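Let me give you the structure first, and then I'll get to my questions.
A single protein chain has been omitted; all remaining protein chains appear in their positions.
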Amino acid sequence: MKNKKVSLNSNTILLLITIVLFIVLYGMGCIMYGNKGFTHLQTFLNILITNAGLICIACGMTCVMLTAGIDISVGGLVAMDCMMIAVGLNKGIPAPLMVGLVILTGIIFGLVQGFFVGYLEIQPFIVSMAGMFFTRGMTAVISTDQVSVTEKSSPLYYAWANYKIKLPFGGYMNNKGKEVLPYIRINVVIALIVLVVIFFMLRHTKFGRSLYAVGGSEQSAAMMGLNVKSVKMKAYVLSSFLCSIGGICFSLNTMSGSVQQALGLEMDAISSAVIGGTLLTGGVGNVIGSFFGVLINGTISSIVKTNGKLASSWPNILTAGLLFMFIVIQSVFAAIRSKKTR
Amino acid sequence: MKDKKLISKIKKSQLLLPVVAMLLVMAVNIIHDAATGAGAFSFFKITLQQTTGNGTILYGRIIDILNRGSEAALLALGMTLVVSASAGTDISVGSVMSLCASYCCMLLAGYGVSSVNELAKPLWLGIIAGILLGCLCGAFNGFLVARLNIQPMVATLILYSAARAIGLLVCNDLIVYVRNDSFGFFGSFLGPIPTPIIITAICIAILSLILKKTALGMYIQSVGINARASRIAGLNSKRIIHLAYIVCGLFAGIAGVVASSRITSADSNNIGLYLEMDAILAVALGGNSLGGGKFNLAGSIIGAYTIQAITTTLYALGVSTNQAPVFKAIIVIIIVAIQAPPVKAYMRKKSLSKTAKGVA
Partner (left out) sequence: MKTSKKYLSFIVVMMLILSGCSAPGQALHVQTSPEDSGEVLPEDLQETESKNKVTVGFSQVGAESDWRNINTDSMKTSLSGEGYDLIYDDGQQKQANQITAIRTFIQKEVDYIVLAPVIEDGWNTVLTEAKDAGIPVILVDRMVSDDDTDLFTCWVGSDFELEGKKVCQWLSDFCDANSISGNEINIINIKGTEGASAERGRTRALRMAVARHGWNLLDERSGEFTQAKGREVMTGFLGRFDNINVVYCENDNEAFGAIDAIEAAGKKVGSDIKNGEIMVLAFDGTSDQAVEAVRSGKISCIGECNPLHGPRVEKIIRNLQQGIVPDKYQYVDEGIFSAVESVKEVTVDEETYSVKLP
């Protein structure tokens, strides 16, 4: 009982650190670059728009990491999704059908990965590494060109991508004398819905709780009567499913498919989840944390871009620094826990 | 009767998998060459050719594979030790390679300079510094894994994402070209033989000598099998794991210098890209368990060259650079699926029932 309390505490502390860190970072951005438009609401909304896909993917990654697994195939899958959408729409397939097709592909891909991890007991890293190779290669098999979605190829998809949901507050006049109303795009709405749904799923459904149980301890989960293999497989299906939705969000932002698309996105997703307090050893984590992890990544990149004089490699380095810090904190918590149990 | 024994012996040998894979690759090449009319054994043909820049050199597909596979083989050496000692993989090696290459080129060219013909610092300094930086990265990884007990994959994730970026920073976001023959030597030829092959051969020789002559190899394996038991037996398991990572970083550094010397530049974004995957794959293909414990260096090396052979073959078959990963993925999955415990158990059951039937 006592043991559980500690893990709960460390969990909340990690989440708290993440949220505080985000506020500190964002506040710093506002203080340093307030005169450069950082304080406008749109800056924050831009972070959401740019990272909508990443939010969905980080949610899926969190679920997989809860089972002590990892899925590094997400970047490749996003590239494949973008390419499928771009090529499909140019071939005249209706946008809703294409979206359905992409999600279906994601689910099938997840089933295969999940089968290898859950039932054949192969290391998740190796399986998803093969998945990464496969999806990246398939992207090139579909087309080695850079294909774009234009108004001609699909007016509907084009309209989705360009639809601005204007917010009624926080508008301002810019230096050109044009009034700029803050807005979000459809992909942000999708991402936020995914976030809320997954949050409640993890909290209140049997499947959500079984993810935690499997990650906490496979043996005890099995003793509790859970089908560990099936739970693991479902986690990968969920991850690939969410990744496909993320891929659509990503595609709505870039409107093009290419082999180089979303390179390294898997590491962004993993680092967001880790910074958000998800333990890579499984059993502890929360999508809200991952959401803030994504926001922190976005804020760092936004600050560096706003500065305009820093080298573009700084966001990666700073994120890696944060990752280091959080991993060390996690290991300290793990040490406390193992001491308490002993 | 004797044959059967031999077969079962081979079957049990760890080298079975990589050797079979290598033979398969060769068979594909022979069939392809025969079909295209290039002569069935052109794959094995090695000729001496005159060149304008490098004098007389060895040329042939095998030489090319050995040459191109050098970096993967170097990384596989370190990776084997890491996998064995810590039951985890070091996914940062590709990025560390890139960082070492960038640092080495930056020293040789001077900071912020994008192209030089004259070296700014002595060659040995750049090379040694690059390799030492690799050791340092390895030491950092090792510290996290051995002292802080962090999962290897997680610990190395940090440098995986940071090292390439630091490399870019070191080069001031440029691709640094060191257009000097003395630097290009490590990627070109020593006499008729490509230098990377020689460097790799020396590294393999030194490492296997150390592992043979000292008890280090045994220590690493025993730590991998059971760290606690080895500690009780008087081994400093933490120090051994740490050492394994430093060695891995060392080889990543050497591989980085070789890779940048090949193209006489430090292209931080592309050097060693996905090479960590090749190295891990080589270890798995070499019949080593990714769960740690016993290791087989020869297997990893054959594995590394097999992977290079696969890549070269795919290119020769006309598969594009970007499409090749599909086939690699399928190969990885088949290899690991064969080794997966449930599959092995199933096979064993099947063969048992077969023998039982035979007896009956």
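Assorted remarks:
We just call them A and B in the order they show up, numbering each chain from 1.
We adopt the following convention: a contact is a pair of C-beta atoms (placed from the backbone, for glycine too) under 8 Å apart; a residue touches a chain by one contact, two chains touch by 3 or more.
Remember, predicted model here, so these are calculated numbers, not experimental data.
Of the residues in subunit A, those that touch the hidden partner chain are 13, 17, 21, 24-25, 28-29, 32-33, 35-38, 40, 42-43, 46, 49-50, 144-152, 158, 161-162, 174-178, 180, 250, 253-256, 258, 260-263, 301-314, 318, 321-322, 325, 328-329, 332-333, 336, 339. Although one chain is not drawn, its touching partners on subunit B can still be listed: residues 47, 49-54, 57, 59, 61, 64, 114-115, 117, 168, 173-175, 177, 179, 188, 194, 262-263, 265, 267, 269-271, 312, 315-316, 318, 320-322.
Simple rule for what comes next: only the chains that are shown with their structure count from here on.
The touching residues of subunit A, counted against subunit B in their complex, run 70, 116, 119-123, 125-127, 129-134, 136-141, 144, 259, 264, 267, 270-271, 274, 280-281, 311-317, 319-321, 323-324, 327-328, 330-331, 334-335. Here subunit B touches subunit A in the complex through residues 89, 91, 144, 148-151, 153-155, 157-162, 164-166, 168-169, 172-173, 277, 280, 284, 290, 320, 322-330, 332-333, 336-337, 340-343, going by the rule given at the top.
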